[in-house]
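Starting off with a structure, shown below.
Heads up, this is only part of the complex; the chains shown haven't been moved.
By letter and in written order, the chains are A, B and C; residue numbering begins at 1 in each of them.
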Amino acid sequence: MRVLVSNDDGVDAPGIRVLADSLAAVGQVTVVAPDRDRSGASNSLTLDAPIRALKMEDGRYRVAGTPTDCVHLALAGLLEHEPDIVVSGINNSANLGDDVIYSGTVSAAMEGRFLGLPAIAVSLASRDHKGDHYDSAAQAVLILMRRLLVDPLPADTILNVNVPDRPWHEIQGFEVTRLGKRHRSAPCIAQTDPRGKPIWWIGPSGGAEDDGPGTDFDAVRRGYVSVTPIHVDLTRYQALEKISGWMQAMTDAMDEKAA
Amino acid sequence: MRVLVSNDDGVDAPGIRVLADSLAAVGQVTVVAPDRDRSGASNSLTLDAPIRALKMEDGRYRVAGTPTDCVHLALAGLLEHEPDIVVSGINNSANLGDDVIYSGTVSAAMEGRFLGLPAIAVSLASRDHKGDHYDSAAQAVLILMRRLLVDPLPADTILNVNVPDRPWHEIQGFEVTRLGKRHRSAPCIAQTDPRGKPIWWIGPSGGAEDDGPGTDFDAVRRGYVSVTPIHVDLTRYQALEKISGWMQAMTDAMDEKAA
Amino acid sequence: MRVLVSNDDGVDAPGIRVLADSLAAVGQVTVVAPDRDRSGASNSLTLDAPIRALKMEDGRYRVAGTPTDCVHLALAGLLEHEPDIVVSGINNSANLGDDVIYSGTVSAAMEGRFLGLPAIAVSLASRDHKGDHYDSAAQAVLILMRRLLVDPLPADTILNVNVPDRPWHEIQGFEVTRLGKRHRSAPCIAQTDPRGKPIWWIGPSGGAEDDGPGTDFDAVRRGYVSVTPIHVDLTRYQALEKISGWMQAMTDAMDEKAA
């Protein structure tokens, strides 16, 4: 089995090292990851400049690009053999609820799915971005990966996995979850820079608003590995009918306008 | 009615000017947009550096940041009065199918929705990023916006709108659509830079793979305004049950491991 | 006469507009300038990525690059006809003493000189980067430029010009000056960002340490246009002899080492 490993914390982050080492026990691992921290990059793809990929002595690729760039480049040019699965992480902090929209970790997995491969994003629910138990997260990935390869998910689905920052024997089990929801993040913080000019900082993200039973927040808090299926087709099918009801009136409005 | 307008082509792009001017006829418009082209930025949020927002003489804000930064800053600090709706665009080329994942235009609208507001992303299906009929797209937004404000969508839904690059009287009507799907983009292009070092370019995006009836591709091709409801909750609920079936076996696998 | 105009405050800055308009009265002006503020860029040259130059409707070029990139690109590819002189500015604040080392304004002029042309860097000694009398600086450039073209400077010399921010009739005259010297800048400022991580800001630049008679600081303070010849050959010839005295002993030290 061939595994492509990427992340958004950068190729030198502790999480990706632990992940790659663990996966090397069960497959042939290739690491293609950003040259530095690219957290919050979301699905950014570098279209206006070339990308550089440096193969390091240990065989890993250090890419001057986003997580999405890394996976895209790996699958659409860099690697000779297509991998069987993409695993992104282990992120140094949780990606719960709305976090997934901004997360480079999740985006790297999404890009793998777009390019035709099963994909897992995995994050460690640490405090202060300093995880202690990356091993637990790597262990959870191993179990999930084996399952995923024998029982594939639909082509528009990836798994977003969050693992409590605990020793493996203190993990309570796995739970399938939906994304919870955070409160709005704190207001932007207005400051003045040392040269007297106004600046703004994006405020810290909000606490959980919907973290009840069934959510990823709840599972992690209770010590379970949270496994959330995420789709990469953003169509909201349930809304199609309602909006269909608008169409005639709107088309009529056009005619009035044109008349 | 207060409207927040943003985009990803930058505050000086023609599309945002036409949009802001059109909306000014029906409401109080505030423009908060990137200082330069930020296409492909997706939902990137700038967390590791401060953001600067310059209020220009004409009242528009020029922000050194991503589209998501712009909307976030506007709603969480910059503006005194909360707007009633966020409109992002008019993008200088289509955002169809998988494009939405990478699109800064769509991300600006998503950020509006996250922060509690109805939101519309609008793109002109031009050739070569050079649109002729931004007026048509602005017209379509006006009609949609009126509808959206009297008949709100669920809190996790935004509208992704693509408008054919035609004069308004040649637009055939509105159609509600699902996202189509593109073929994989062309392979990355390997080059050598003038200093002899290897570089890669992300290849052009692929043509339509699923562009049949009901898709956004199909509507635009036939001359209709495509209106796709997009959700911002990425949970794939339909997969919850299947994955639930895995849980016991995986938790058992843990115990084996621990044993 | 053909004049290439660039700057480091960006193509939309007020200073470059006033300068270009003034010079248009006496020659054929081409503006090639950064797309945004690049103050402090020094002589940075973009070697690892391509540069984009957008010709605007009014004929000016907006370049996604540093001031040095702009002048280099203009003279080594973009322009059909080689200009007769390069003028960089009008910077929105003074470039006095040690400032010249970091200044993108001065660097743009240096790059012109490297590529074979006479060059002037001009700055307005405003308060808080908000100049009132760019016209005065443009006027001073006109006078200097005429002189420079009939009485050329040596090939390794450019002029660094600082103009008091006063109406033209309050300017006392021209003075040739040497660079003064600033005190060390204020210490770096340690802060914690909103996510709890340590950051540092470069402190404000220091006040004048050597601003006595003959310096650029002194001339500007007294209301004169300061004209400082600057060399682009950094060899310190006066030190050659002293260091020559070291050579034998050092070569001997090599032999000892090797022995």
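Following the convention adopted for this analysis, a contact is a pair of C-beta atoms (placed from the backbone, for glycine too) under 8 Å apart; a residue touches a chain by one contact, two chains touch by 3 or more.
All values reported here derive from a predicted model rather than from experimental measurement.
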The full assembly in this file, of which 3 identical chains are displayed, is built from a number of copies equal to 4
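We take it that only the chains that are shown with their structure count from here on.
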Can you pull out the chain pair that has more C-beta pairs in contact than any other?
A-B
Per the C-alpha centroid definition, the whole-Å distance linking chain A and chain C comes out as 45
Inter-centroid spacing, chain C versus chain B (mean Cα positions, whole Å):
41
Quick check on chain C: which residues sit in contact with 2+ other chains?
48, 193, 195
So, in the complex, the side of chain C touching chain A is made of residues 48-50, 52, 128, 186, 189, 193-196, 201-204
Spell out the part of chain B that touches chain A in their complex, as residue ranges.
37, 39-48, 50-53, 68-69, 72-73, 76-78, 98, 100-102, 107, 110, 114-116, 139, 143-144, 146-147, 151, 153-154, 156-157, 159, 168-169, 171, 173-176, 178-179, 181, 184-191, 193, 197-203, 227-237, 239-240, 242-244, 246-247, 249-251, 253-254, 257-258
So in the complex, which bits of chain B are touching chain C?
35-36, 47-48, 64, 193, 195
